[in-house]
Each structure stands twice: as structure tokens, then as C-alpha cells.
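One protein chain omitted, others in place.
Entry: chain A
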Amino acid sequence: MDTMMQALALVLNFETIVTILIACLFGLFVGAIPGLTATMATALLVPFTFYMDPIPAIATVIACTAMAITAGDIPSALLRIPGTPSSAAYTDEAYAMTKKGQGAQALGISIVASCIGGIVGFLVLAFIAPMLAKVALRFSSFEYFWLAILGLSCAALISSGGPIKGLLALFLGLAISTIGMDPLTGAPRFSFGSVELMGGLSFVPAMIGLFAIGELLRYQPGQENLVSNAKIRNPFSGVGKILRQYRVNLWRGSLFGTAVGALPGAGGDLGAWISYAMAKRFSRTPQKFGTGHPEGLVEAGASNNSALSSAWIPAMVFGIPGDAVTAIAVGILFMKGLNPGPQLFTQNPENFYAVMLIFLIANLLLIPFGWLAVRTANSIFRVSRAYLNGAIVIFCLVGAYAVNNSMFGVLVMGGFGLMAYVFHRANFPIAPVILGIVMGPLLEQNFLTSMIIARGDLTAFFSRPIAAGLGAVVILLWGLPLVLRLLRLLRPKAAA
């Protein structure tokens, strides 16, 4: 109890609270602008943290990322331009709601589901972080391989154009991810002597191109009617009823996101995709998915933010960061003398609990700040779409350039924008492409590592208990529909 009071004193003071509020506003701004990412927001904050006390320094990162990830849902729902790979999982759904005039509700759902998911992640982090981290440590390349396959399967199975088109789009994404150096031996592939290509195509410019530029190319002046439909009043009206209706999805998404988020390297991106697919598979009305149905939004939105909290588990317990944001955060922790490791829990528990409290506060702040952001976003519909598109292009250019500070990113963005346009025309889904690009390296690396360890013996993917379990789930996922269909074909014969 004493440590809790000390932790409260560390957090509930003027400096920390003001820092959190400023970081929230900053995260909100960066997240809501298409083309600027949460990672970029965090990296920009680092220089400021040097002048702060340890707790406010960490608070800026936590508050900023929680806010930026959630704010990324705003352009995703209103303009069909997702801010992160994970919000790409449910962009089409949210946009379909906006088209039906329920944009406010879509945003309200993602904000409240994010908040609840984030708080579940916080509770897990606060109470069973060391235990969960121990489990995460038992995951080797064999288990990661199956997880990657599971995520990719989900993307293919749920995509809008049906599984065949989804699979093709996914394979294209995977093929694109093989451009660059072989992850283990360093042999250049498809680089044609260019150093830029040798480094591979990074996903941020590809994502901006596929979604933002593709959407802009698709825009025709006749589409103005969206404006009147999308009038946003109170984003939270009716949300409580929807969340009660889909409470199973809410808890499943939160818990699943937390579990996946705790695995270093796989985390949040996979979580939202698998959660959305689970929502569809277990839904009583799967045919409504893709037409502006809130069920998937609830589950994926919750999963998204809970994974964000639990990604800190391996980072804080074992110093193994899962993504760019936690890598930066681990750097700040070290710099401030809060070295990650089990001693963070035992030697300075008040610091640990202070960090936990910040998670809680940041997630609670999502509600008022989200409301503010949605109200502000309302005014973008009063701006002529022509001006709006112009501004989006500028931010996209900045975002694509800033990834590696090179014009190559801008070219990549342009190329993917054109590709997205062709895809729209041919009714192919684009979201699986981006997942393929993000997950490709994870899949390839873990496959190769496993094969090296097992000396090419494929049965090794079933030789470890967790891997075998995950493998069985994947086989069921693909095999069950086939078996069921086969049974249905056989049954009339058997009866006759």
C-alpha cells in the first residue's frame, strides 16, 4: 500500500499531469493525420525526454502512443486511410459505417473499445506481467512461424473480395517483402544493383501509397454526398448499448490482444487481424461483416490497444523490445536509470507502479480526447474535398519521405498508390497486401531459422508442444471448411 501511495505521488503532480496532457494532444494530432505514424511521434519526443524526470519522460511515450494509435482510427473511418497496419484490419468496416451515416458511432466504438482493451492490457501488465513474460520466453522460431501463418490465414479468409482474391493479394504482399537482402545470409534479392532496393521496401510508404494515395486516385467529384451523411454529433451516443450487445467480443478481443501483444516482434499488428477474423468466424451474422457492422470493430479495436499495453511486458521484464516504439521506450528507461529487468519490480516497485498508473490514465484520457478529436474532425467535412485531398497529399509526401529520409520512399508510395487504384478497379482487397509486407519478414526469418535448427526436417514444426498446437489450429482453420463441405456432399449419398 505504501508503494502505491508513493507511485501516486510520482504521477499525480503538476509536471507529470501536464506532460501527459501535452503528449496526448501531440499524439492525437500526429495519429489523426494520414501519413504520420505513431512511431514517428515517439521518435520526435525522445529529445524532449532528456530534460524531464524519469516518470514524466516515460509518461510522454505511453500517452503519446496510446493516443496516436487510437487517433489513427479517425482518418481510417472517415477517409478510409488507416494510420497503422493494425487499423487496416477494420478500415473497410469502419468506412462502410461512415457511408451509412454512422461514422460517429464507428469512431465512438473504436475509442471506447480501445479504452477498455487498453485497461485490460494494463491490468494484466500490473498483476501478471512477470508470469506472462515467462510464457512469452518459451516461444521459439517454430511457434512464431505458426503465429505468422495464423495471422496471414485470417487476413486471407476475412478479406472483402473472398478468400481467393484475398490470398492472391496476400501472396503479392509476401512477394514484395522478399525484395532486399536475405534476412539470414545477406544475399541481395531483386535489388538489380540498387542499394535502395537492397534495403527492401519499407511498409510505411507502401501503406500510405496503398491506402491514402489509392483513395485519392479513386476520388471522383460526384462523391460529395458523403459529407451530409457523415455529420458527427456525439460519438458516444448508443455506444454503450452496442458494447453490451457485443461484450463477448470486447472481452475476447482484449484478452487475445494482450496475449499476442506480449510476444516480442509479433504483437499488435497480428492481434487486430486475428481478432477481426475471430469475430467473423464466431459471429451469428457473419454475412453482415464488411457492410458496416460494429461487431468486428469492437473486437479488433479492443485487441489493438490491449496489445499496445502488453507489448511493454517483454520490454520491461526482460529488456526485449517488441517493436520500434518499445525499443525507443527501453532506451529512455535505461537513460533514466529505470533499467528493464526483474529488479524493476523488486528494487523500485514505486517506479513500476507509477508507470502502470500512467497506462491507466492514458487509456482513460482516450475518452475525452477522442471526443475532442472527433468533434474537430467534424469540421474537416466543411472543407472542400479538393483542398482536403491537397493537404493529405502533402502529409503523405512528408510521411513517406521521413521513414528513411529519402526520395525513394516517395517513389515507393507513388507506385503503390497506382497499384491500389488498379486493385480497386479489379475489386481486389488491398489490406492483405500490407499485411503480407509487414509479416513477410517475420514468416521468412522464422521459417529459415527453424529449418536451420532442424536441419531441413519439416516435422520439427510439430515437435514442440506449443508449436504443434498452433499448427493444429492452422490446419483446422483451413481444413475444417473443406471437411464440412465434403461431409455435406457425402451425407445425401449415405442417406440414399
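FYI, a contact is a pair of C-beta atoms (placed from the backbone, for glycine too) under 8 Å apart; a residue touches a chain by one contact, two chains touch by 3 or more; residues count from 1.
By our rule, contacts and distances are computed from a predicted model.
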Protein name (UniProt record) of the chain left out of view, among "Chemotaxis protein CheC", "Imelysin-like domain-containing protein", "Outer membrane lipoprotein-sorting protein" or "Tripartite tricarboxylate transporter substrate binding protein": "Tripartite tricarboxylate transporter substrate binding protein"
Touching residue (missing chain; options A:P163, A:P183, A:G238 or A:P286): A:P183
Selected residue (touches chain absent from view) among A:V239, A:A300 or A:I328: A:I328
From A:F29, A:F48 or A:W478, residue that would touch the chain that is not displayed: A:F48
Residue, one of A:P205, A:P340, A:G399 or A:G471, that touches the chain absent here: A:P340
Residues belonging to chain A that touch the chain removed from view: 14-15, 18-19, 22, 43, 46-48, 50-52, 56, 134, 137-143, 180-188, 195, 198-200, 264-265, 317-321, 324, 326-328, 330-331, 334-335, 337, 339-343, 404-405, 445, 449-450, 452-453, 464
